[in-house]
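Notes follow once the structure below has been shown.
Of the protein chains in this complex, all but one are displayed in their positions.
Chain IDs A, B and C follow the sequence of writing; residue 1 opens each chain.
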Amino acid sequence: MSSTYGHSLRLSIFGQSHANAIGMTLDGLPAGLAVDEQELARFLARRAPGQNEFSTTRKEPDAPEFLCGLVNGRTCGAPLTAVIRNTNTRPGDYAALRALPRPGHADYTAEVKYHGFQDPTGGGHFSGRLTAPLCIAGGVCLQILERMGVRVFARIASIADIADDAPFTAPVSEKPFPVISDAAGEKMQAAIRAAKAEGDSVGGTVECVVTGLPVGLGDGMFDGMESRLAHILFGIPAVKGLEFGDGFASSRLRGSENNDAFCVQDGRVATRTNHCGGILGGITNGMPLRLRAAFKPTPSIAKAQESVNLTAMQPEALNIHGRHDPCIVPRAVPCVEAAAAIAILDSMLEFYGTEYFYGIE
Amino acid sequence: MSSTYGHSLRLSIFGQSHANAIGMTLDGLPAGLAVDEQELARFLARRAPGQNEFSTTRKEPDAPEFLCGLVNGRTCGAPLTAVIRNTNTRPGDYAALRALPRPGHADYTAEVKYHGFQDPTGGGHFSGRLTAPLCIAGGVCLQILERMGVRVFARIASIADIADDAPFTAPVSEKPFPVISDAAGEKMQAAIRAAKAEGDSVGGTVECVVTGLPVGLGDGMFDGMESRLAHILFGIPAVKGLEFGDGFASSRLRGSENNDAFCVQDGRVATRTNHCGGILGGITNGMPLRLRAAFKPTPSIAKAQESVNLTAMQPEALNIHGRHDPCIVPRAVPCVEAAAAIAILDSMLEFYGTEYFYGIE
Amino acid sequence: MSSTYGHSLRLSIFGQSHANAIGMTLDGLPAGLAVDEQELARFLARRAPGQNEFSTTRKEPDAPEFLCGLVNGRTCGAPLTAVIRNTNTRPGDYAALRALPRPGHADYTAEVKYHGFQDPTGGGHFSGRLTAPLCIAGGVCLQILERMGVRVFARIASIADIADDAPFTAPVSEKPFPVISDAAGEKMQAAIRAAKAEGDSVGGTVECVVTGLPVGLGDGMFDGMESRLAHILFGIPAVKGLEFGDGFASSRLRGSENNDAFCVQDGRVATRTNHCGGILGGITNGMPLRLRAAFKPTPSIAKAQESVNLTAMQPEALNIHGRHDPCIVPRAVPCVEAAAAIAILDSMLEFYGTEYFYGIE
Partner (left out) sequence: MSSTYGHSLRLSIFGQSHANAIGMTLDGLPAGLAVDEQELARFLARRAPGQNEFSTTRKEPDAPEFLCGLVNGRTCGAPLTAVIRNTNTRPGDYAALRALPRPGHADYTAEVKYHGFQDPTGGGHFSGRLTAPLCIAGGVCLQILERMGVRVFARIASIADIADDAPFTAPVSEKPFPVISDAAGEKMQAAIRAAKAEGDSVGGTVECVVTGLPVGLGDGMFDGMESRLAHILFGIPAVKGLEFGDGFASSRLRGSENNDAFCVQDGRVATRTNHCGGILGGITNGMPLRLRAAFKPTPSIAKAQESVNLTAMQPEALNIHGRHDPCIVPRAVPCVEAAAAIAILDSMLEFYGTEYFYGIE
C-alpha cells in the first residue's frame, strides 16, 4: 500500500472500514496556522453518511480527534495527526466475504495481491470511508488556503446523463444538493431515486474550481499542476476520469477555438476564455483552475450479480445486502475539494517555502 | 522544474528545444537487460517529425547516444543516460519571443514563474521535443516489458469529432496512421488537412491498452495504477484529459451496466466486460488495462491571434510563422505508450523486486 | 517537520511529549506477516523509562494500541498504525519554557524555526519520548527480519571514557545493562553514578551488528547501506556520530591493514577480517554489518547553566528541575536496533519486491 502523497506536505492516510480507527497524518505544515475545528466539522458533515435519502442511513459521529500537531488550536510544526474511532467494528465472516468478490470492488484484486491476508470487512482500506481522513487533511488545507486568498469549491456537474451546464463561478456548498441549476438538480435527484427503486445505482461528475492562485505554481514536466492533482484525485475511490479546463471537449475543438486569447484586465494579464482551465505548460496562469472528475456508479447494488466462488472456482450469484448510497457523487463533492486543496497547498509550500507562511494571518 | 518521475525506477528528463542537447536518465533498471538499439530507433521513428504531411517538415536524425549504463548492449545496473544533440541550436531574438506570449503555450506562465530567465527559444523545456527523451526511456521499458509478456500499444481513437469506435485488441503500430478503421482514418486525415488549409489545427484522443499484466499491480490509495499512470501521462504536453476503462462514459451508466461480472476463463478468474479498464481499487485485475488521453489542438496556428505585449502591457496581434504540426495526435501515440510503459515497469519493480528480473531472458 | 523515512517501506512518526498521543504509521509492509504483540512489548520494555537507577523514574505503561493494519495478528497490506496515549499531558507554563532555552536542547532552534508556535512542553516533538514509536516500528521490522534469518542486535560499547573492547558476535539484550564484559559494565555504571551524584550526565557509544543479510543489499551512490542507515540513525535524538566497520579508526590504518582479504568459507566467499563492517561500495558483502553510533551526554543536567532570556535578550541562569536520565545510552540500545531494522527491511523490500514476502512464514 502506498497511502502517502506529497512533497513538501506529506499526507499519510491509514485505517480500514472496520479497524479500531481511521486517520491521517499531515507532515510539513508550517507552525502557527489556526485550525478551526468547528469549521472543519461543518466541512466533514458534507461528506458524512446519513445526510439525505441518497446516502447510507448508517449515521456515525465521525468527529476527528487530533492526537498531536496542535497547540492552542494552531499548528506547532510537528506532524498533525487526527483519528476517527470506528464504533461499529466487527470481525464478520471473513471466509465468506473473501470467497465471493463483489463486481466493481477491490475484493478480487486485494485477495490476489494480499494473498488472502487483506481486511475484507466493509472494503477494508479500500472503503469509501477512507475519504473521511482525506477530508480532515483537505479541510485543514482549505482553511489555510482561504486565508491566503485561495478558494477551492466544487459542485455536482452531472448525474447519470443529466448535466448542469451553468457556468460555475461561485460556491454552492451551502446547498444540500450542490448544483447551480436547481432544475437540473431536481432531474438528477429523480434519476438517483429511479435507480435506487430498481436496486441500482448511478454515477456522475464533479467540477472543481480554484480561484486566487498566483501565476507560477506547478513544476514541469512531471510535477505540473495536472500531474500533481491527478495523482491525488485518482486516489479517491470510484474516480475513473479527470479533465482540466475543457479536457476531452478540447480534443474536438480547433486550435483557434481552444486557444485562450491574452488580454489586459485591471492592469494584469488575463485570458478572454479559460478553455485551458487555468493551467498552461503545467503552470497556473492566474485564471481559475478548473477540473472535472468522473465517478463511476456505486458498485454495491441490490440487483443480483454474477461472481465467482474463489474457493470452488465456480460461477456463483451474488446478492449484496445492506444499504448503500445509490449515488456517491453528492458526498464526493467535498472529497474533490479536499484532494485539490492538499495538492495545491503542497505546491504552494514548494513555491513560497515554509518561512513565507509565518506572514499568514 | 521537476522533470523526474518514479519510485523504484527513477526517470529524469533534461534539455530544452534549442539547448546543446536533450536527454534522459533512467536510474533503477536491473542489470543484464538487453537494449536493442535498432528496435529503439524504429520506435523513436514513430514519434519523429517529418514522417508525413501532418508533422513539421524539419527532419532531424534524433539518434540517441547512450552515454552510460550499457555494457555490450545490456544494462549494467548503473543509471542509463542517453542524449540527443540539438543540431539547430540558435540563440534567437530572446526579447521578442518573451514579450509576446503565444496563446495556449507556456510562454506567459514560464515568463512569470522564471522571472524572465527561462529559455524561450522553441518552447525551451516545454517543447514537445522533450517527448523524444520520454520515448527513449519508454522505448527501453517497452522492450523489457515485452520480454516479460507485457504488451503496451496505443492508437488514435479520435481526431476532432471523428471517432474510431472499433474495439482495440491488437497493435496497429505498423500503420503510418495508426487507427483500426481505415475508413475512420481517412476522415480524420481529411479533418487535419482541412484545418491545416485554414491555418488552424485539431486535437484528438489516444487509446492505450496493456496486456499480460499480473493481478496485483498498484498500491492504494495514492499509488494505484490510475494515480501512477496519470502522474506521468499528464506530463506529456497537450494532454488535458485522461480516463481509465469507460471513464467519463461510466459516469453515465447504471451500476448494473458498469460493473464487470466475474467469470471463469481457462481456469482463471476473468470479467465478462471490461468497463473498469483492468483496474479495481487501483490494482490490476488481469484484464487488459485500458486508458484514453485527450490531446488539445496544437496551439501554434497560422491564424492571427490576440496576445499582450508584456513590456508595454498592451494588446498586440500575434502571427506565428514557421511550420507546425496541424495535429500532434499521430506523433503522440508512441509517447502515450512510452509513458505508460515507464509507469508500469516502475510498479513491476516494486512488486517483484530487482532480484526477480535476473530471470528475464 | 519531516518525520517520514523510507522508500518501499514508509515510516511516519507523529506526536509530542505531552500531546494526546504519540505514534507511528508503517506503510508498505507486505500482508500476512505476523506481529507478536507480547514480543513487541518485551522489546519496548528495554527502551521504557523507569527500568533502573539510571533512567527517569516516571513510569508509564506505554502499551501501544494498533489502530489498523492488522487482522488476526497479521499485517493486512494496509498501513500499520499504532499509538501510545500520553497519560500525563499538561499545558504547562508555555511562556516560561519558551523564554529560557535549555543548552543542548532544541528549545532555541525550535523557537526560531517555528516562530514561537512550537510545542515546548517536555521537548515537544523533539523529546526522546518520540523514540517509543520508532521502537514500535522497528520492533515490528525486527520480528519480520528474524523470520528471514536476519538478526539485528546492539550493545553498549562505551560510556564516558570506559570502553568494552570485547568482540561483539552474539546478542546481550537479556542483560539489564547490555555489555559483553561485565567488568567494563561495572565501571560504566560507576561512571554514570558519579556523574549523577554531581548533577551531571555522561554519553557513550552503541554498537550494532546485523547478521544473515544477503549479498547485494544497498544501491549506490546515494542509497548505499551507509547512506540509508545514517539517514535514519541521525534521526535518533542525541546521535552526533556514526561509523561503519572500523570507521574513524580505519582512517588511521594502512590500506594493507584495512583491506579485508577474501577467502572461501563453507564454499562461499567471505573475508578474513571485517574492517569494512560488511559493506563494500555501499552494498552488503554477506559478512556481519557493523556500525557504531555516538551519543552525546544527556543535555538536561541539574547543574546551573548559562542561558539567554529571549524576551529580555539578557543572560540568565537556568536551573533544570525534575529527574532526568544521567545517561540515555542504555535505553538507546533498542532504538539503534529499531532504526537499523527499519532501514534494512526497506532495502530488502526493494531488493526482493513485495511478492517475495509471501513465502515468509
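Throughout what follows, a residue touches a chain if its C-beta (ideal position, glycine included) is under 8 Å from a C-beta of that chain, and two chains touch if they have at least 3 such contacts.
Since this is a predicted model, take the numbers as computed values, not measurements.
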item	value
Sole contact to the chain not displayed, among C:45, C:63 or C:215	C:215
Of C:45, C:190 or C:253, the one touching the omitted chain in the full complex	C:253
Chain A, residues in touch with the chain not shown (by the definition above)	7-8, 28, 216, 219, 349-356
Residues of chain C (touch criterion as defined above) contacting the omitted chain	1-5, 11, 13, 101, 103-106, 108-110, 112-113, 125-126, 130, 134, 158, 160-161, 195, 200-205, 215-216, 219-224, 226-228, 230-237, 239-248, 250-264, 267, 269, 271-272, 275-277, 280-285, 294-301, 303, 305-308, 310, 313-315
Chain B residues touching the omitted chain (full complex)	1-4, 10, 12-16, 19-23, 25, 27-28, 31-32, 65-71, 74-81, 83, 94, 110, 113-119, 124-125, 358
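Everything that follows uses one rule, which is that only the chains that are shown with their structure count from here on.
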item	value
Whole-Å gap between the CA centroids of chain B and chain C	45
Rounded Å distance, chain A centre to chain B centre (Cα mean)	26
Centroid spacing, where centroids are CA-atom means, of chain A and chain C in whole angstrom	38
Contacts with 2+ other chains: residues of chain A	1-4, 13, 110, 113, 125
